[in-house]
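Below are the structure tokens for one structure; questions will follow.
For this depiction, one protein chain was excluded, whereas all remaining protein chains were kept in their positions.
Up next, subunit A:
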Amino acid sequence: MAQKRCSKGPGLSQGEDLAADEDYALTQSGSQVQRNLERLSPAQVDQKVSELVQYLLVKDQKKIPIKRADILKNVIKDYRGVYSEIIKRAGRILQQVFGLQLVEIDPKYHMYILVSNLPRLEVENLKQDDCTAKLGLLTVILSFLFMKGNAAKESAVWEMLRRLRVDPGVRHEVFGDVKKLVTEEFVRQKYLEYNRIPHTDPPEFEFQWGARAAKETSKMQILRFVAKIQSKDPKAWSTQYNEAAAEEAAVGGLSQDTSTHGDTGGASQGARRRTR
């Protein structure tokens, strides 16, 4: 999936600088963590856990993935010895109180996002925030990429958008600078990957799904969306259908929370969460 690649993003170098430092925090065995825990008062640990919960919630508002290096630097500080315990408890609270799942989307640079655990729904009046339109645009792009075999050249994406009267070269009244929204904002939020195609001169770029898109929606939901628009059966696209069904089966084994809700608005619904 998209996770294996790490597109150019801000702060990668920082991640590398701190990598050694971070790994120290994680190399501790369970019994070491237990011993470290005994040296701290429960109140001290609780305090750190709630600071972390707050930090993750505030950071997630911007939908930019949260780096473990930043968590350690800004929140954990002297509590590195019990990091694994703190993040475990914070994850539990996010689940129990907020219905959010803390997901590591990039095992190499240890980046986290929060994803809703609640079933996605087609309830129109729940989505009233300003970003709905943007996420509609995103859903269209994700659909296009999936139907084109999970990747498409930048020029093909612009061409498709132009046919929908969204011209990346012209300021759009809702989206503003479309090119910036698609190639920067969606990429930073990990909805899309945007990479140079190797050995192209002049350079050409292609889009793929980003890790957040894979978490917040699924291939099957996107396929159902496309099928609904075209009034067809999803099985009419056998390649895509088989791929989506395979993904569903794989994910279904791990979690049962979202995959059974066959609503077509899934992408924008799931993606809608906590945007401004």
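Everything below uses one rule, namely that a contact is a pair of C-beta atoms (placed from the backbone, for glycine too) under 8 Å apart; a residue touches a chain by one contact, two chains touch by 3 or more; residues count from 1.
Rule of thumb we're sticking to: contacts and distances are computed from a predicted model.
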Worksheet entry | Omitted chain, identified by the protein name its UniProt record gives, among "Rab proteins geranylgeranyltransferase component A", "Large ribosomal subunit protein uL4m", "Non-structural maintenance of chromosomes element 1 homolog" or "Striatin N-terminal domain-containing protein" | "Non-structural maintenance of chromosomes element 1 homolog"
Practice prompt. May I ask which residue of A:Y55, A:W158 or A:F205 touches the chain that does not appear here?
Written response: A:Y55
Discussion item. Touching residues of subunit A against the unshown chain: what are they?
Written reply: 46, 50-51, 53-55, 57-59, 61-62, 74-75, 93, 96-100, 116-118, 121, 123, 125-126, 128-130, 272-276
